[in-house]
Each structure stands twice: as structure tokens, then as C-alpha cells.
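I have placed the structure first, in the form of C-alpha cells, so that the comments after it can refer back to it.
All protein chains of the complex are present and in place, except for one that has been dropped.
Presenting chain A:
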């Protein structure tokens, strides 16, 4: 169980400030959703956590150690392109296992990979190429791979963003179920989304980011018991209040622009 600390993180791309002064600590086993409109730098923040880019200033530590690059202590799931299309679902997981636990027998890797595929409900997909799987199945396999390397930190960049509503709901449930499975070694999760309800359903805490430059506009505790039941949630007072507050913070910019006299016509032209 890793604690993840971001202290005064700034990130600029050329002259453009993408992230400004991000300070935040995720407790070990925390489920953090990074919520914000497009262009707020939430994906950039996730890349910094993954070690794919480095902050211009400030520091990020995992379990007290500074991030020096990508590493197998973090499992990452992207919106797409997580799996290599020329390898079967099983081979994709085996490749990850070979990196995480080198020096084992081929059969052992195969067995472990098959086990993780079964865990996400893809028992029959071991020999299928990603191109033959549906979007939801591909993300299941990507999740299986992220869990297979047994990393204490899980980073997810809008993993369900391209899925239809029903598939998305199924995968949200699957993710929560896997995350909750083992109380003693729960992963610390960072989950990027622009969907308010998804954030409330999943997170312990929601970090709302604003645009230009990306700053933390607020951190919200999600005070809802688990397991959270989707149907009941919508009638829950805490849920509704939190949703309204998040929406207000999230759309503050747009609302203030409206106040400033920028007219959005009813037909939608002007957006």
C-alpha cells in the first residue's frame, strides 16, 4: 500500500502552463478521481504519475521515493492503445508478467495470465487478438494486465470514456470489486474522468481541476458507504448534494463566461 504525494507540481509545455502548483496526498489504498473539463491537464497529471513525463518543478513521491520514470510499481490503463494489437489478449498479459516477475517458466506465465483473464470475465479470450474483441472486452483485458503485475498503484486515464453506458457501468462495478477484494493490500488508484457521476460512484476523494492553467479547484470527500449500489445512489441525498456541488465547481468557468456576456445561442451555435 503506497502513499502518493504531489508537492507544488508545475508542468509547462513550451510557453504554455499546463499544471500549476498541484499539491495533494493520496493515502495508501485511496481511490482518487481526477475530475475536470477537457484541457485541464488531468491526463498530463496522470502521465507525470506514470513517469512518462516529468514535472517542470515540484516533486511526486511514491511510498516516499521520487518518481524517476515508468515502473512496474504502477499499473496503467489508457483509454485505448493499452494492448498491443499484434499479440493475443493472453500474450499481452504474459509480456507484462515477464517484465514484472522475470525468470519463471512459460507455462507458469500462461497459467497466471489465463487466471487474470478469467477474473475479469474473459476466460475464452486468451487466444483472441484485440482487434477481434469489443471495446469493453479490450478494457477488461487491459485491467487484467494492470492487476496481473500486482502493482500497488493503479493509474487509469479515462479507461471507460469510449464505452457505451451499459458496458461502462459493468466495468465500473468490476473495477470496484477488484479494488475492494483485498482489504490489506488495496491499490492506491488515480482515475481520470470528466464524468461527475462516475467520479462519485468510484472515488473516496475527488480532485477537481480547473482550466488554464490546470489548478486544483477543490478536493471533495465522498462520504458514501461501500459497496455503493448504483440504483440507490441516485436517490441518496449525499450523492445529490455532492453532484450539485461538483457540477457547480466544474462549470464555474463556463458560468462566469456567460455572466461576462458571452452569449450561447439556444441552437447551440456559438459553443
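Throughout what follows, a contact is a pair of C-beta atoms (placed from the backbone, for glycine too) under 8 Å apart; a residue touches a chain by one contact, two chains touch by 3 or more; residues count from 1.
Note that contacts and distances are computed from a predicted model.
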(request) Pick, from "Roadblock/LAMTOR2 domain-containing protein", "Aspartate carbamoyltransferase", "ABC transporter permease" or "FAD-dependent oxidoreductase", the protein name that UniProt gives for the chain of this complex that is not shown. (result) "ABC transporter permease"
(request) Please pick, from A:63, A:80 or A:252, the residue that touches the omitted chain in the full complex. (result) A:80
(message) Counting contacts across the full complex, list the positions on chain A that touch the omitted chain.
(response) 47, 50-52, 70-72, 74, 76, 78, 80-87, 95-96, 99, 129-131, 149
